[in-house]
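Okay, structure first, notes after.
Yeah, one chain of the complex is gone here, protein chain that is, but the others are all in their spots.
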Amino acid sequence: MVISMKRHATRQEIDEVTDQVKRFGYKVHSIEGEERVVIGVVGVGDVTACLESVEAMPQVEAVTRITAPYKFVSKEFRKEKTRIRVNGTEIGGNEFVVMAGPCSVESEEQILRAAEGVAKAGAKLLRGGAFKPRTSPYDFQGMEEEGLKLLQKAKKQTGLAIVTEVMSDRDVDLVAHYADVLQIGARNMQNFVLLKALGKCGRPILLKRGLSSTVKELLMSAEYIVAHGNPEVMLCERGIRTFETITRNTCDIAAIPALNELTHLPVILDPSHATGKRSLVPALARAGVAIGADGLIVEVHPAPEKAISDGAQSLDLGQFEKMMNELKPYVELWKDTRPQAVAAAN
Amino acid sequence: MVISMKRHATRQEIDEVTDQVKRFGYKVHSIEGEERVVIGVVGVGDVTACLESVEAMPQVEAVTRITAPYKFVSKEFRKEKTRIRVNGTEIGGNEFVVMAGPCSVESEEQILRAAEGVAKAGAKLLRGGAFKPRTSPYDFQGMEEEGLKLLQKAKKQTGLAIVTEVMSDRDVDLVAHYADVLQIGARNMQNFVLLKALGKCGRPILLKRGLSSTVKELLMSAEYIVAHGNPEVMLCERGIRTFETITRNTCDIAAIPALNELTHLPVILDPSHATGKRSLVPALARAGVAIGADGLIVEVHPAPEKAISDGAQSLDLGQFEKMMNELKPYVELWKDTRPQAVAAAN
Amino acid sequence: MVISMKRHATRQEIDEVTDQVKRFGYKVHSIEGEERVVIGVVGVGDVTACLESVEAMPQVEAVTRITAPYKFVSKEFRKEKTRIRVNGTEIGGNEFVVMAGPCSVESEEQILRAAEGVAKAGAKLLRGGAFKPRTSPYDFQGMEEEGLKLLQKAKKQTGLAIVTEVMSDRDVDLVAHYADVLQIGARNMQNFVLLKALGKCGRPILLKRGLSSTVKELLMSAEYIVAHGNPEVMLCERGIRTFETITRNTCDIAAIPALNELTHLPVILDPSHATGKRSLVPALARAGVAIGADGLIVEVHPAPEKAISDGAQSLDLGQFEKMMNELKPYVELWKDTRPQAVAAAN
Partner (left out) sequence: MVISMKRHATRQEIDEVTDQVKRFGYKVHSIEGEERVVIGVVGVGDVTACLESVEAMPQVEAVTRITAPYKFVSKEFRKEKTRIRVNGTEIGGNEFVVMAGPCSVESEEQILRAAEGVAKAGAKLLRGGAFKPRTSPYDFQGMEEEGLKLLQKAKKQTGLAIVTEVMSDRDVDLVAHYADVLQIGARNMQNFVLLKALGKCGRPILLKRGLSSTVKELLMSAEYIVAHGNPEVMLCERGIRTFETITRNTCDIAAIPALNELTHLPVILDPSHATGKRSLVPALARAGVAIGADGLIVEVHPAPEKAISDGAQSLDLGQFEKMMNELKPYVELWKDTRPQAVAAAN
């Protein structure tokens, strides 16, 4: 159950509602928005009685019964897709948004060339890691704050928004200072301390699915972020780990329409990590558009053969531009399927 | 190494070549086509010396070195996609071919209604199981020959070609008598006795990927069929088994472009078994077109709620027609990417 | 529900019972043993009414309600472990039975040396493949009937019983002629035509778990064999396919006690395929004894470095003997946990 309070409800009115809910055995989890407080009701209690009682309270706008274990991120809570504005672009709306750039920020020249190239080809966000989660302690761990500064420089030069990874709750404020979108890597999808810290960071989140995480666990991790105060979460399918080794991971593409049935959060496809193989990226990107993702995040490097990490799955600038051109007619078809387009046509 | 003999080479000429190859330590595996014999050379030996020696023989047309463990099905052996003609339709060519119909043949009325519906919506082959591989010995095992006869009746009435499963080498001739395409189910992908028996059946094969089979194993199983004399094999991605349970299987969609890089055999997507969920089928079908599959096989039932098996993943006739209409613009884009179209444009 | 008829019930008495059961909407699946007919009742109907009605019939000995989808193999149907006598040895009883031998029968010398070695070290059955399921059509496919004859020769010389694989329903009679136990390989676990053919073969079956088969599917496949008339089935855990590649498969060892809770059939562990690595076999064998398997099947080759198949996971004769000696104290502890031992102690 989720209770939406009337706008500008007072503290006392809110407390009355939460006290009432607790009488039925429940716990509450409130999110205080600018205009409205929303109260998540969780736990075990007498649903029907509680619902009837709360609905009758004058300060309550609406009560929504939610059967899924995730509340705020469920389609039951909100039918229309969440739209997230980033630097003039809207994710989850009528625009198919492409994020692109190198795995790691390696140097000023590299990131600026990458940024210019992907901007020219039509990307709206620049990706690039400054903090890198690497399997080996001996591998390049990222340029850290210096890398963030280079991303900011690239933003100034190209107008691209920045999406970059944060690996620790300690670094959330630092990364949020430089980035437009904070990315949570697959290996941190269930780093719950980090997820909680994102609740107050003031930036949209790109939450990547864990290597062996189910769709439901992905939604529960998103719920952590939203329940701690940040409703702007994008989910990212980036391949899961299976027995098949011909690709780096196995792209669970059907998870995209499955998520679209379960949640209102935008869903982004990462065809680069999903395949690990440059030559497969454009075909998978087309499939991502066709199946109804809200956008892509693609690894692009000005010189993939020299990349410190993930060179094999990075497109060069020419390949990326070619892919973006090939995607155009698919994006046109995609637009026709958006609820907004459908609404306008009726 | 694969040796293509000149057309109409004599038995003696062929024997001379195979004898020569064996001198270098190899074994041979010949396929006798109508016009030409092709000799697969397998095993361990002195590649360079053998190749040079055989190339110089007058009765030899061409020698192709093949590094993959699968020979006849590899892209190294043949660059252009294999085109398979079935009842006036060509799979692997310029047509995106849809096969549709119920999981099982259940009754005359059911299969005829299904056939008419899917034909009207644009399918070219009718699917329907007469021999059913069921996890439980107590579940419906199929109508067997009676079901095959009903399929034949449906073919007469609608002009659709028939694709249906064969589960045992004993039944290959029987099923080949009634069907245009023989389907090998996922659980039989490594039933090697059955695969060998398909070599001489005179029908194209639809080979489904095993639940936990790799792309390479799928190709090796196809190689069994081709090496035993039947070059007309279509591969089918139908989802693999992973930890994720929100869908019945996990569609390894990136396997389709990966296969297109490795083999010349056509690749079909089965969005029904891949998801197990009716509502996800149309979106996955779109992705299949966009990613470059050669066709689809889709479960359609006139009354899915009454289906004996796989009702949850079957479209009804109206849903199938709607899906086929939605696919049309994607199929138009698909045609532009076919080598034939590209060739014509140059 | 499973109905045990009284001993020597007449055909008419049996028919009266099955007719009565069908009146309640059920289907029946009868197994005719030498002394007694057992009737499996499957499908959907009015359980309570049917049970009461049948229990009252004079020719009925007992009725057991079974909730699992597998009936005859379930612990609900029979509490005590099924004991299978093979050539003087009893599997499922108070003896921990080891089967050992090479992957493939390669030559008379090889199989005789292997047989003598494993017999001396304490094995009771000789394994060795004459029909080999190989991923590649170009790999050694087995010596077929010639191999079976060599196995028979080895049996005469050593007294070992023979367990060997059958790959097709066509070969069941042939293999049953030579072998004491018929092995169904992992890739054929859901070859339902083959499973049905085993029902009348007159030999115990060793049914290996499929690479991606669940414990429940393994039990359903065993149910196929039993429901078609053959109650002597042993199950074999041989590793499943996962993302981990450091071992050839992942041994799901906890499936052994899980099976012991669900079924009365004996459970055998194959530590060779489960690991694919010789050095890990003895440790895993110890674990198999400790966890309560009923026996082991182990790959042993007189000269593993020369083996045509599976050399890397085969022990040589010395290593096998050493392992058997190390297992002895574990087998002593194992005996103390057998219900028979426990019963004797009380």
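Chains here go by letter, A, B and C, matching the order in which they are written, and residues are numbered from 1 within each.
Operating definition for what follows: a contact is a pair of C-beta atoms (placed from the backbone, for glycine too) under 8 Å apart; a residue touches a chain by one contact, two chains touch by 3 or more.
Given the structure is predicted, the values throughout are model-derived calculations rather than measurements.
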Selected residue (touches chain absent from view) among C:C201, C:A255, C:I268 or C:M324: C:A255
Sole residue of C:V215, C:L235, C:L265 or C:I297 that reaches the chain not shown, by the stated touch rule: C:V215
Candidate in contact with the missing chain, chosen from A:M220, A:A274 or A:V300: A:M220
Residue among C:S104, C:T242, C:T263 or C:Q319 that touches the chain left out of view: C:T242
Those residues of chain B which, in the complete complex, touch the missing chain: 212, 241-243, 245
Residues from chain C at the interface with the omitted partner, ascending: 212, 214-216, 240, 242-247, 250-258, 261, 274-275, 277, 279-280, 283-284, 286-292, 329-330, 333
Chain A residues that touch the omitted chain in the full complex: 27, 29, 40, 42-43, 69-71, 133-138, 141, 167-171, 187-188, 190-194, 196, 210-212, 217, 220, 223-224, 227-228, 241
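The rule is simple: only the chains that are shown with their structure count from here on.
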Averaged-CA centre spacing for the pair chain C and chain A, given as whole angstrom: 50
Centre-of-Cα separation between chain B and chain A, whole angstrom: 38
Sites on chain A at which at least two other chains make contact: 212, 242-243, 245
